[in-house]
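Complex shown without one protein chain; remaining protein chains in place.
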Amino acid sequence: MPTRLTRRQALVLPAGVALGSLVGRSAMAAEPIKIGLVAALSGQSAKSGEGITRGITIAIDEINARGGLLGGRMLELVRRDDESNPAKGQTAARELIDKEGVAIIFGGIDSPVSLAIAPLMNTAKVPFMGVWAAATNITRNGANPNFVFRVSAVDVLVDRALIKHAMTSFSSKKPGLILVNNGWGESNLAGLTAAAEAAGIKLAAAEKFDDKDADMTPQLQRLREAGADTLILVGNAAPGAQVVKGLQRSAWTVPIVSHWGISGGRFPELAGSWAGKVHFVQTYSFFGSQNDVGKRVLAAMMAKYPDVKGPGDVTPPVGVANAYDAMQLTALALAKAGSTDGTKLREGFLGIESYQGLIKNYTKPFTDDNHDALNENDYVMVRYNGDQIEPITG
Amino acid sequence: MKAIFFVIAALLAAGVAATCLLAPGYYAYLMGTLATTALVGVGLNVLLGLAGEVSLGQGGFLALGAYGVGILTTKAGLNFWEALPLAVLLVAAISAVLSIPALRVTGPYLAMVTIAFGFIVESVSVEWQGLTGGASGLAGIPAPFGTGGTALLACALCVLALVLFYYFTRSPLGLAMQATAAAPAAARGIGISALPVRTAAFVLAAVAAGLAGGLQAALTGFIAPSSFPFSQSILFLLVVVLGGAGRTLGPLVGAAVVVLLPEFLASLAEYRLLVFGAGLLIVLWIAPDGIAGAIARLVMPQASVPHARPDIDLALAHIAGSSGSLVAEGVRVAFGGVVAVAGVDLTAPPGRVTSVIGPNGAGKTTLLNLVSGFQRPDTGKVHVGSADITGQPAYDAARAGLARTFQTAQPFGGLSVLDNVRLGLLRGAWRGEAPEALARALLALVGYTGSETRLAATLPHVDRRLVEIARALATKPAVLLLDEPAAGLDDADTAKLGSLLQRLARAGLAVVLVEHDMSLVMSISDEIVVLDAGRRIASGVPAAVRADPAVKAAYLGATTSIEPLAPRPAGAPLLDVRDLNAGYGPLGVLHQIGLRVGRGETIAVLGPNGAGKSTLMKALSGLIRPVEGAIGFGGVELARLPAHLVARAGLILVPEGRQVFPQLTVAENLRLGATRRGDFDNAEIEAMLERFPRLRPRLHTAAGLLSGGEQQMLAVARGLLARPDILLLDEPSLGLAPAVAAELFGQFTRLREEGMTLLIVDQMADHVLAIADRGYVISGGRVVAQGAPSQLRDAMLDDAYLGAHPAVVN
Partner (left out) sequence: MLATAIVSGLSLGSIYGLIALGFTLTFAVSGTVNFAQGSSVMLGAVLCHTLAVGMRWPMISAVPVALLACAIWGLVVERIAVRPFVARGTNSWLMATVALGIVLDNVAMVLFGKEPRALPSALADDPWVIGNVGIFPLQVLVPVVGLGLALLVHLGMHRTALGLKLRAAVENPDAARLMSIDVTMLIALTYAAAALLAGIGGILIAPLYNVAYDMGTLFGIKAFAVAILGGLTNPWGVVIAGLAYGLVEACATTWLGSGSTQIVTFTAVIAALALAPSGLFGGRAKVRV
């Protein structure tokens, strides 16, 4: 008899849990509003997940200190690790929607993960907020109604900025591209090609690498032979570091301009002594004179996280800043919607008039045609100095 | 019980359906994942649980199925119901192609091929962007129903697969898979060709994984290369092993643990895999049959089903159906220059018992292998009836009407007794009838009286033999070959076996018996063929063979004029063996052996082939452990020591067959002999070369290149370099030319003079007795006589070696 019991338990329990949570959910009234986050919390991009977490947390702390939302309900962050794996991310998103009952899900650094989650969110009619992944078609996904919003860069716009920086800072005439071999790389290949064409320069060549590649010298060698005078790098921290190591090994002192993927991990440690040579894009810098929001956020960061001793320790700044502004915008949308219902929340986002934010002052950040709150005027170029990120001056 | 079972099953089904259709989508998704995981597990269970092969590439087939459905629906515009069968067909085709290289290899090599396949699929799905969407994957794959409905479909298919698996394990093909895994040689021996069976297992496993992949694609609506990481293939293996390989419900239990446990242990998220790994280790330690296996053993004792009295006439009619002689002409085979069988003729007519006898190493088993297709003869012809089976593989020989048993009984351990026999009835066919009544009748015919549902692996030795014979008879043979069927049987069982064989011969079978038990051979044989050193040296009726001087010489050594040395009085006791019982697993060989050796004595141990002499040597030297009884050795108790400590204690065995290290040089072999002592000196090698001058020119030659006599000298020299307190010599003259044997015994005489304590087992009884102070005769694993050499020689040796039971001399 014990067998039967065990077997039955094994199968009936989940059903029980499922039904129980159905009943349970309707019975809860003054419970917290859950904010989901599906991001890389482990692996080479773990720092990005940590940065986003910190940005959201600082914002949530402020909102909760003000008494919460929707009649005193507190906000609560529920995180899931996608391990930079789209399938894991998608499963995690399902779980957050159906089991945790989150009002919105924030996305992480990896465009492929966000691309996998977006259609699910549109089907489930729960808003998705991208705060890092930049692939153009995450927000421009053709769905109607579209539940995907973003407070982050858009590749087409970033790519223009990267080409522009290569031309102005390094007088580049023939940049070579080195891109990660996935959806994000594809998005940037299109964007960079268009941007170069618009700027009237030719690309030397485009090379691809896989995330786990340990040796980039063959690709670099080919770019060198193609006569590249600047490299434009699109990739995450670990392979990005291997690109720099490969350059160092072959003593090729070519300038490098990079998308911001490298700032999602321990790039300066992994890349070694040449890490500082890379110029890359961010949406915000905590160095220099700050607006009120910047001062407040920096102070809160330093108070909450012992490892943050100054502006250079807010790494990666893009994750913190985007996530902070996105969370504040979400709070406004929630207040406007007056409910955690997905469809109402979506309308809440579209109804936001203005918000005095960290990165900028947002005016009508989201419209029916544009779900991207940031644009090409919102980027800064930075580089590593040791572990710290500082703006490029001069 | 049955009613309760159905109620529970209905409740389960209702629970699953409710979860899929009523609960939030995530739970339906979880159910669907559980079902697809279990589905892959069911397929892998066919490969691992039934066919015994490991695959670490199931993730690759899963991915192929998923991409098949994904591509066909999103790119070719098919709907799910059209895409799924096509995708599964594609997987079947690809796995069949892969099986060509994969199934040429087994074990770790096969594991490597499947790993490689999984990685290739992953890389191709990244690279072939136009078709697969590259690393970003394919999104928007249509599902036949909503998430709940699709999950329910997956559950239904999973249940269907479990039911099919249950019946498949009992089907001819399923049984053949288990047989091939359990005892490959025996499976060939009843007509099962291994390659198609293994290919079927491989393809079935792949098809299940492909089906699961197609369902998963519809369930998630999105697939990417990262959905199918290598770790997933390990996970599938874990599902099967954890649940219990070969158990119908095993994959379901395993999948439930793997998929649901993390949900219950959400707080363990970080430690999830850690807990899995440790859990798997623990399951492997304490429940080798997996969770389902452990539970089944606890709550479902094997019930014996009562049945009608078997009709032995049915069995006799079955075996009387085919008839024909075995005729082998000039069969010869050589292994690397050593001629094992040198052109032997053998004719076994129907209705008669033809026995093949000869001393150890005469080539009897090799001859059996040659005529039954297990080895290919270099020259010669083999016919069964009118069919020429020369050089045919064993399964074809079996289908032509030749059945055999093995020296070590090889029942299919994981199958019931009845299924063992039913497989024989099928003769390797994948479909067909194997009536249980006939199988039962055959079991009754051979005298098996135990439970028919018992797993063959758990049978006692006698029953293993009987089941093996019943299985062989089930193939409806014209010729039945038996390789030492009486080994390990007691007198009563041997007598029963003898009358069974005679009865089978009377029923029209040509019975060929290779046997050491001379009383059995002499009492039931119609004709005896005697082999020595691969040649046929005599044949005829038992009385004639027994009287043949050539046969006597082959068994006892040429009775040249060896002057016996005078026995000496016993020295101080050195080795004292009392009540020693030992054997191999279920097979008890030695019974209550008592034996004493004094310091400086030379003791002979004699007895017929198969009496247990070598087993005794192995038991004394520690190669067989555990043993019961006491082995006192100069104050040290050896019975519990492993071999290397026995050697260190000073008891050194020169094993049967020399056992030199073939790729090491003679010098290195000698040097190893001195491992026991720390004070080896190269001068000692010189002393050995002086003792065995034939070794001197070969000192830096690989030992494997030495002649048999040189190898034996090397083995003795190696033993002596250990400076033993007692030297055990197991069959030192086996296979040596008489002159070389004489030279060797000359050395033993010298050692005797030097005061070395010697315990010698040898077939050349005259040689040994000539230098022995005392001797023991062993028969049937017992000491049947002991005493002075003259007494032993005169009283009973002839009888013990060539039949009839010896009188005990004391």
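So that you can tell them apart, the chains are marked A and B in the order they are listed, and the count of residues begins at 1 in each.
Here is the rule we use: a residue touches a chain if its C-beta (ideal position, glycine included) is under 8 Å from a C-beta of that chain, and two chains touch if they have at least 3 such contacts.
Keep in mind the model is a prediction, meaning the values are calculated, not measured.
The missing chain, though absent from the view, touches A, B when the full complex is examined. Among B:P662, B:P693 or B:G746, only B:P662 touches the chain that is left out of the view.
Only one of B:A9, B:L22 or B:A116 touches the chain withheld from this view, namely B:A116. Checked against the full complex, the candidates B:A10, B:L273, B:A334 or B:A687 give a single residue touching the omitted chain, namely B:L273.
The missing chain lies against chain B, touching residues 54, 98, 100-102, 104-109, 111-113, 115-117, 119-120, 122-124, 126-127, 230-231, 234, 237-238, 241, 270-271, 273-274, 276-278, 280-281, 284-285, 288, 621-623, 642-645, 647-648, 652-653, 655, 659-664, 668, 671-673, 675-676, 718, 722. In the full complex, chain A touches the omitted chain through residues 41-44, 46-47, 181, 208-210, 212-215, 217-219, 221-222, 224, 238, 241-242, 245, 248-251, 265-266, 269-273.
By definition in this document, only the chains that are shown with their structure count from here on.
Residues of chain B touching chain A in their complex: 4-5, 8, 11-12, 15-16, 18-19, 22-27, 29-31, 126, 134-137, 139-140, 220-224, 226-227, 229, 249, 253, 256, 260, 263-264, 269, 295-296, 298-300. Across the interface of their complex, chain B is touched by residues 1-4, 6-8, 10-19, 21-22, 81, 84-88, 90-91, 94-95, 97-99, 112, 115-116, 119-120, 124, 181-183, 186, 210 of chain A.
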